[in-house]
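Questions regarding the structure given below will be posed in turn.
All protein chains but one are shown in place.
Here is subunit A:
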Amino acid sequence: MLGFLKQPVMVTAEINVNLVALTVMGLLNRLWALSYPQAVVFDEVYYGQFVSLYMKRIFFVDDSGPPFGHMLLAFGGYLGGFDGNFLWNRIGAEYSMNVPVWSLRLLPALTGALCVPLAYQILVELHFSHCAAFGAALLILFENSLITQSRLMLLESVLIFFILLAILSYLKFYNLQKCSPFTAGWWFWLLLTGVACSCAVGVKYMGLFTYMLLLAIAGVHSWHLIGDQTLSNVSVLCHLLARGLALVVVPVAMYLSFFYVHLTLLYRSGPHDQIMTSAFQASLEGGLARITQGQPLEIAYGSQITLRNVLGKPMPCWLHSHKNTYPIRYENGRGSSHQQQVTCYPFKDVNNWWIVKDPGMQQLVVSNPPRPVRHGHIVQLVHGITTRYLNTHDVAAPLSPHSQEISCYIDYNISMPSQNLWRVEIVNRESDTDVWKTILSEVRFVHVNTSAVLKLSGASLPEWGYRQLEIIGEKLSKGYHQSMLWNVEEHRYGKSQEQKEREVELHSPTQADISKNLSFMARFTELQWKILTLKNEDTEHKYSSSPLDWITMDTNIAYWFHPISGAQIHLIGNVLTWASANVATFVYVCLFLWYLLRRRRKICDIPEDAWRLWVSAGGLCVGGWAVNYLPFFMMEKTLFLYHYLPALTFQILLIPVVLQHLTDHLCRSQLPKNAFSALMVAWFSSIYLVYRTFSPLTYGEPTLSAAELRALRWKDSWDILIRKH
């Protein structure tokens, strides 16, 4: 019974002291004096506002990326007990006491520190010597730009961490593949690859490129697997399915779950509500939901409604009219109908109310029982305050002369009769007899006489139109476009007393209907689409740079500057490392091409194993560099030096790969090998020296004098702030 006691309980542990030492060093150099400076540094001002909104559970839309990164930062704030009360408005503003600076910056710093052992392990898994691996880790450790970026509340270090983790777990998985597939360890690393990939994508969309690279590598490996005729068809299929599950299904599910958590956390309405559709807004607590609660669901003849444009660009707005008329002649000499203006107005206003009227009847109240308006019905729209009818006719619109003018009809008794019949077309209907519903239905108004479609043109009217947005009747309706769609936002039935009582009676549970109808997938799709398509107007920034400047580090970014002491933090890399990385890339590509061409001619300079190692390591490092760097040439947004850091990390990993290859295969005799080692020691010491030299700009202390700062300006293009006395 106590047989297990017969054997002594043995715990053997192998500890790789290298790894431990690297981790400790990483932690030391990333976490040291983390809460200094006690002030907002650079993009903390940007991410900080989202952290605050998370703390207050207020909904926001950020077009810079998916929510996982923001949530991680907010998690730091949550652990530190941050209440979200801080005004993130200015770089350099002192943090107040309630902001837990240390814990906000902890997570990026931790991930940044862990990149050091990760780099070590990646090279080990690539079958390089521990010496080379140690070198790679040291290079990451002493890279000033990575240190700066990870010591602040920024997302690049988190992104790099997940990218490296994904690479490492894939390599682990691949190495296990040969000896023990379908074991627990195999599954663990395979799944971890997928998870890390989705986290990388979830932090920043840049992660997508590394994910693609990994998929491509996995694809090549799977292709070899298919060609392996020792495996049975079934086991090949199992292998492929397992990869599909872990590398496609799991990441997609994870990515969705980020949004699920994001949307669950942020349930209150906030400043970005207006960007979203009415249905989405109604699903948030406060805001629109407060207004729409309890309003009737089905539009009936006699309903009073406000109409919101579904596209809402350049800004969200409602169909509007007011007493003023179109000027008889525009500035360019064209004439107008001189009837009452119809515009789109970006604010809530009493003039946004319209009444749906049955053309066959005079009354403007809802009858008993209410007669709902259905798809295909013909209606008139009566402006609530002025009681004029929405009208269009063959007159050119003020700013879009190819379209028809929309007006509220005034009878001038000239040869211009009213043409105010509109056909209601519900675009997102399920059947052709669908009822027009508040918020949910997206409706197109087609003019009966001319088949023009009511549309927001996007241009804003001159002074006479109070800079409101132009509404036109598009004659040649070229298919579906959101600028032609409208949805009812606010809605109430006609004013008679008895009807109101019935209304309460019949329609009290409408609010529940609406938010239930909007499923998570609908909300996710909308939010994701908005994130991808939301365009900030082109902003110029003092420190923005072009991708070509990055390779040679011709640019830097001043992150923070103390107005009194003159202490400053810059994003400046370790110049020597950057230069060496470029040289290594160049050497690699040249050697690779040389070997490749020679092998094609059946001349093998290096053994087959070495060649395979050379290809796989290079494919990963150069490939990683390329996919994280080249896409920036095609991007039109404002770019900064820190966008280069993921690519740089890959480039740094390449340096020891190239160095070891050179020692192993090109230095044949002992003497050059010794010389090479001596050179290596000298080179590493100079890297350390450069790191020490620039560390005042990396850590923000100690404060340097103007002369010292001038001495640090190694390149003329660097912008180091030197105070004039």
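The definition used in the following text is that a contact is a pair of C-beta atoms (placed from the backbone, for glycine too) under 8 Å apart; a residue touches a chain by one contact, two chains touch by 3 or more; residues count from 1.
Note that contacts and distances are computed from a predicted model.
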Select, from "Enhancer of polycomb homolog", "Signal peptidase complex subunit 3", "Protein O-mannosyl-transferase 2" or "Calcineurin like EF-hand protein 1", the UniProt-recorded name of the complex's unshown chain.
-> "Protein O-mannosyl-transferase 2"
Thinking of the whole complex, not just what is shown, which of A:Gln7, A:Gln229, A:Gln362 or A:Gln670 touches the missing chain?
-> A:Gln229
Pick out which of A:Leu72, A:Leu311, A:Val448 or A:Val575 touches the chain that's been left out of the picture.
-> A:Leu311
Out of A:Ser483, A:Asn574, A:Asn628 or A:Gln651, which is the one that touches the chain we can't see?
-> A:Ser483
In the full complex, which of A:Lys56, A:His127, A:Lys348 or A:His541 touches the chain missing from this view?
-> A:His541
Tell me where the left-out chain touches subunit A, residue by residue.
-> 223, 226-227, 229, 233, 236, 311, 313-314, 455-458, 476, 478-481, 483, 539-542, 544, 597, 600-602, 634, 636
